[in-house]
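Following: one structure in C-alpha cells, then a few remarks.
Here the complex is missing a single protein chain, while all its other protein chains stay put.
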Amino acid sequence: MKKLRVGVVGMGYWGPNIVRNFNLLDNACVAAACDLDEASARKALKISKDILLETDYRKITDALDIDIVCVVTPLASHYEIAKRALEQGKHVFVEKPFTATSREAEELITLAQKKSLLIMVDHTMLFTGAVRKMKDIVKSGILGKLLYYDSMRVNLGLFQRDVNVIWDLAPHDFSIADYLLDVSPVSVSAHGIGHFNGAIEDVAYVVLYFNDNIIAHCNFNWVSPIKVRHVLLAGENKSILWDDLEPDEKVKIYDRGVEVTGREDIYKLLVQYRFGDMLVPKLDNKEALAFEAEYFINSILNNTPVINDGGAGLRIVRLLEACDLSLKKHGELVKV
Amino acid sequence: MKKLRVGVVGMGYWGPNIVRNFNLLDNACVAAACDLDEASARKALKISKDILLETDYRKITDALDIDIVCVVTPLASHYEIAKRALEQGKHVFVEKPFTATSREAEELITLAQKKSLLIMVDHTMLFTGAVRKMKDIVKSGILGKLLYYDSMRVNLGLFQRDVNVIWDLAPHDFSIADYLLDVSPVSVSAHGIGHFNGAIEDVAYVVLYFNDNIIAHCNFNWVSPIKVRHVLLAGENKSILWDDLEPDEKVKIYDRGVEVTGREDIYKLLVQYRFGDMLVPKLDNKEALAFEAEYFINSILNNTPVINDGGAGLRIVRLLEACDLSLKKHGELVKV
Amino acid sequence: MKKLRVGVVGMGYWGPNIVRNFNLLDNACVAAACDLDEASARKALKISKDILLETDYRKITDALDIDIVCVVTPLASHYEIAKRALEQGKHVFVEKPFTATSREAEELITLAQKKSLLIMVDHTMLFTGAVRKMKDIVKSGILGKLLYYDSMRVNLGLFQRDVNVIWDLAPHDFSIADYLLDVSPVSVSAHGIGHFNGAIEDVAYVVLYFNDNIIAHCNFNWVSPIKVRHVLLAGENKSILWDDLEPDEKVKIYDRGVEVTGREDIYKLLVQYRFGDMLVPKLDNKEALAFEAEYFINSILNNTPVINDGGAGLRIVRLLEACDLSLKKHGELVKV
Partner (left out) sequence: MKKLRVGVVGMGYWGPNIVRNFNLLDNACVAAACDLDEASARKALKISKDILLETDYRKITDALDIDIVCVVTPLASHYEIAKRALEQGKHVFVEKPFTATSREAEELITLAQKKSLLIMVDHTMLFTGAVRKMKDIVKSGILGKLLYYDSMRVNLGLFQRDVNVIWDLAPHDFSIADYLLDVSPVSVSAHGIGHFNGAIEDVAYVVLYFNDNIIAHCNFNWVSPIKVRHVLLAGENKSILWDDLEPDEKVKIYDRGVEVTGREDIYKLLVQYRFGDMLVPKLDNKEALAFEAEYFINSILNNTPVINDGGAGLRIVRLLEACDLSLKKHGELVKV
C-alpha cells in the first residue's frame, strides 16, 4: 500500500502526539520532524528511529518526498508555514486556531483551492467519542428544537504567553457548536479581565447569538481552583451533558424538559416540567487524534472534503476576532 | 419578656416559613396572617392556632397591636404594603427583591428614616451557614486579593410569571457579592433569551465589573436538565467553592493559586501554580431564616442597624434595573 | 366509603409517620394513638385533632371501633402487643424487625391464620420507588443469572440501645434480598465488634449463601465518618447499583459483564469484559410508607395476601437469630 509521507513542524507539547498518531496508520508514515530547538525535534526519535530531524521548516515544506505538512507551531507562524507548504504542493494539517487573522485564513483557503490541496484544521474535539455521539444524537432529532449551548471550561494553569484565554480555549467550543448546531452565530459578546499578565485576559465570558433563538455561552478561566469541563446542549425534548472529566460516564442524555400545556391568558403560557429516564451511552474511546489523522489521510486518498476544513477554521477565527473586538468595546455586541 | 408582635402579609410558598420562624422566637410571636386567598391564609393555623387570619392587608398594617409587618407578596405590591406599614409605624420585613423600582425603594428608605423604623430585606442567603463562614474567611484576609466571583444557578423549573430569570435568581448572588466583596460594582452587562414565555428571559448571563479589577459573573437558567448551585470566590492566595447541593461538604477552601515568580521580559510575568491542602470547614447548620428572624428582632429591640437594610435592598434593585436596561441594549455595558 | 379505623401504639421517632400516612388515605383514618409518655402521644394532634390519645396500649388493642393496630414500639414489646391485638380480632401492622425471636413470630402467624387476620411487617424499603423498579427489572430477566447482592450501609450515629447494628440495619437488606432474589439463603456468617457499648456490635459484616451459587454480603457500621447507602445487585448480563443518597439518579442499570468466550484448557475459561450503555430509570417518588399503607388497607379490604406478611417477617427474624449465633461462634457458618 502506498503510504502518504508526513512532515511535522513544531515539536513542543502537541507535536509528538501528531507524530505518534500519523505514524500508527497503515497508509501514512512520518518522514520528518522539525523544531527550532533541536532537543525538541529529537522527541520524534522516541516514536520512530526512521524520522529525519530538521530545525528549518523549509526542509519540510520543500521536501520532494513529503505529501503532508503538519503545522504545530505557535499561532503567529501558522500562516507563513502553511502558505509555503501549500505553494510547494503539500496538503496541510494546521493546529487550532487556524490563523492569527481571518485574512490569513482566507488567503490560505484560496491558495489550497487553486492548488486542489486539502487543509485540515486540528479541531480535535470533533473527533472525540463524545462529540461524535452528540452529533449522532442531534442528527436523530430526539432533542427537539435546540435551546442553548452552555460550556464551562475552567482550571488552574496553562497560562499562554501569546494569546488570551479566549484564543486558547474558545476554539474548542466554537468548533463544537459550529459542528453540532445547524445554524450560524450572528453576533458575539465577550467580557473578560486579566489579573496577572497585563492586558492578557485570564478570565472571560462569551455569548454567541444564533438564528432560530439559540444562544451559546462559554465560561473560560485559567485561574480557577477547580477544573471543570462541562458542555450542556439543551433541546426542548431532551438535553445532553458532556462532562469530560468523568472517567466512564462522560455523556448523559436527560429526558427532561419544559412542556407548554396551555395558555393562561394572551401573554402567558402554562408550563410543566417533565422528568424521564437518563441514558449514558457507550462511547467509542478511540483516541480523538488517531481518528482525525486516519480521517485526514483517507480524505486525501479518496479526494473527499473534511468537516474541519479551512472554511471551518476560518469561521472560528472570525469568531475569535469578533471576541477581541467585543472585549475592547467592553462586551458590546459584534456582528459576525 | 416582651414579645414583638408580627403580622405576615402573603401566605403563598414562602409566607408559612416566615410565620414558623418568627413564631419560634422567644421575643416575638406571629399575631396575624393575611392572604387574598382565605385558604392560603389558613396555612398559618397549622403553625399556631393563636394566629388571627385576614384577607385585607390593611387589617395587618393598621392593627394597633402589631409591631412588625412582613411583606411576602408578589413583587408588584411590595411598595404599597410596606409604605402603608411604615406610615402606620411598623417595622417592615420585605421579601426580595425589595421593590419593583429603585424609586420605590428610595421612598421607603426615606420614610423609614423619618419614622425611625427598621427595614429588613429578606436576603436570606446572607444568613446561611455557608455565607456566614465565607464572610469570616474573607474578613480574615487569607484569600489574598480577590480576583472574581462566579456563580452558576441553574435548574429545571420554577418559571415565574411576573419576572424574568434575573429578577428571580440574581438577588441571591447580587446580595451575596454585595456582602462579601468590599468594593461596589461600577457597571453591568446582561444577556439572555426566552424560549417559551414570549419576552420573559429563562436563560441569562450577567457580568458585573467592580473597582479594584474584580469581576463577577452569573449563569442563570430555568431550563437546565441538571441542577447546579455553585459559587466560586477566587483570591490570589486561596479560593472558596460553595456547592449548596452538597449535603455535607458545602464549602471548600482551596489553597491553590497563581504565583508570579518573576518577569520574563518587560511585558510578561512568569507564573507558577501552587496546590496545597483543601479544607472543608464545619458550618453552622441553623436554618438561615431562623437566624435572620432572630437577628431582625434583636436589632429592633437593641436599636442597631442590619446588614440587609433598605439600602442593601436598594443596591440590589439598582443592579436589577441595570440588567434590564442592558438586556434591552443587547448586553451593552450599563453604569450603575 | 367505609373507612378502616387505625390505632397506633408507640409515638417515638417513627410512629408519627405511620399516623400521618394512614390518615391521608381515603379508606382509612387514625382513630387513636398511644404512648407510655403522654407528651409523645400528643404528637398525633399535630396531624389531626380528631385522634384520641392513650397511654395504655390495651385501650387500643381492645377498642371495639378499631380495625387495625400498628405496633411501633421497641422490639421487646412487639410480640405482647401484636398478640393481644390479634386476639381482639385486629389486623396488625408491626414495625421491623417483626419480633425478638422466631418463636414469637411463629406464634403470631398461627394466631393470625386462625383468626383470618392480616399481619404486615413494616419492611418499608420494599415500597421505595427504587426497590419496586429493581423488582421489575429482576422479573424482566434482563440481568441474566444473578451473581451476588452487595450492600454497604454505614454512617455515623443512631446507636441503638437495645439491639446491635445487625438487628438495626440488616432487616433492610434481608427483606430486600428476600424480595428480589428468587432463592433462599441456606447459611449465614456474621462478624462484628463493639467499640463503645460493651457487648453491642457497632460494626458488623454479614455473608449469606444462597442456592444457585448466589452470595450476599452486607457491611453495617454505626461509626463511619462517611454515610454510604449502596446496594449492588449483579447479574451475568446487567447489574443494578442503588445509591440511596443520590438525589436524582438513585438507580443505575449497567450493561456490563463478563463473557465466557471459550475455554483455554480443561480447567480455565477464557473471559472478556463487556461495557455498554448505562440507564438511570425514572423512579416513582411517592413516599414508601404512603404506598405501603395504601397497599395494606387495600389488601384487607380485598382480602388479598401481602408480600411483607408475617412469613416474610419470620424469615428475616430467623436470619437475625442466625447472625447472633454466628457472631457468638466468631463467624462460623450457621445453617438457616
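Going by the order they are written in, the chains are A, B and C; count residues from 1 in each one.
Note that in this section a contact is a pair of C-beta atoms (placed from the backbone, for glycine too) under 8 Å apart; a residue touches a chain by one contact, two chains touch by 3 or more.
Because the structure is a prediction, the values reported are computed rather than measured.
Listed residues C:70, C:108 or C:203: the one in touch with the omitted chain is C:203. Counting the whole complex, the residues of subunit C in touch with the unshown chain are 147-148, 150, 152, 156-157, 159, 161, 187, 189, 191-193, 195-198, 203, 205, 207, 209, 213, 215, 217, 219, 221-226, 232, 234, 236, 238-239, 241, 254, 256-258, 260, 264, 267-269, 271, 273, 275, 330-333.
Annotation for subunit B: contacts to the undisplayed chain at residues 249, 255, 275-282.
Just so we're on the same page, only the chains that are shown with their structure count from here on.
Homomeric contact subunit A/subunit B: same residue numbering on both sides for over half of the interface positions.
Distances between chain centres, each the mean of the C-alpha atoms, put C farthest from subunit B. A separation of 53 Å divides the Cα centre of subunit A from that of subunit C. For this pair, subunit A with subunit B, the centres built from the Cα atoms lie 40 Å apart. Annotation for subunit B: no residues touch 2 or more other chains.
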